[in-house]
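Mind looking over this structure? Questions follow.
Excluded from the complex is one protein chain; the other protein chains are retained at their positions.
Our next item is chain A:
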Amino acid sequence: MTPTAETLAVAPERGVLAQIAISIARDRVSLSFFVVLVAIVLVAVFAPEIAPYDPIAQSLLSINLPPSAEHWLGTDQFGRDVLSRIIYGARTSLLLGVTAPVIAAVIGTLFGVTAGYFGGWTDRIIGRFLDIFLAFPALLLGILIAAALGAGFWNMVVVLTVAFAPRFARIARASTMAIRSEAFIEAAIASGMRTPAIMLHHILPNIAGSIVVVLTLWVATAVRLEATLSFLGLGTQPPKASWGNIIRDGLGNLFGSPWPIVAAGLAITVTVLAFNMLGDAVRDILDPEVRDE
């Protein structure tokens, strides 16, 4: 992404979120990915209005149909309309993909800011716990917890939250430590501000930018992990549609109809790509070294 003259002119110290919004609006590539994302979200929200068929209605008369005017993406082995399942699947995938990282961001930021602000023993204790969680790859941790808790949507939220929260905590901790040593924090203490207020009013707004960047990247990962877990049978349970589920159902029927897998795979790819590109763009905006190149 080459920054245009306008993006360079963005005031470097303006509120970070405002800065991100302005820069995205000015950069064509980021803007197009942003539009794609908005479209996906709208599809998910208005699924009942958009979907041409009931996503779980089976019809033995129309199994494994190729794409046609009635069924744009064909049907699966139970005669369910693939397009409708993809549309409803967006709901599950996005709801999970956004809910889990947001909860993880809140919890992780809480611990990270606490560790970074107080330092010393608080930091050491929280830090060791983070290390334990970070030692597991997110997917492995997810599978472990999902196997222990059982499948289901809310269990998957728990799984992803536990897997992601330490990653947010680490970012929040590092950013907080940088801000903590700024003179305005000392000034705030000297003006009689109590610690929770300082965290809320001074630390949080200053680290929000980095958290948002990480959030967009982990949303993409969450969508991917949801698909993975559902594919492994640890996620969303049939007949409910989710993109991972559609692939799982479609795999056994690959030679009957490849369309469910192709469509769900594409949906995941586009969504993950859009979130990643958006995250990259946001990071580039916030990183002065990249921005000034």
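Simple rule for what comes next: a contact is a pair of C-beta atoms (placed from the backbone, for glycine too) under 8 Å apart; a residue touches a chain by one contact, two chains touch by 3 or more; residues count from 1.
In this text, contacts and distances are computed from a predicted model.
**Q** Quick one: the chain not pictured, UniProt calls it what, "Chemotaxis protein CheW", "Peptide ABC transporter ATP-binding protein", "Acyl-CoA dehydrogenase" or "Protein SCO1/2"?
**A** Going by its UniProt entry, the chain not pictured is "Peptide ABC transporter ATP-binding protein".
**Q** Going by the contact rule already stated, which one of A:S175, A:N206 or A:T221 would touch the omitted chain in the full complex?
**A** A:N206
**Q** Which residues does chain A use to touch the chain missing from this display?
**A** Counting only chain A, the missing chain is touched by 11-16, 120, 182-184, 186-194, 197, 201-202, 205-206.
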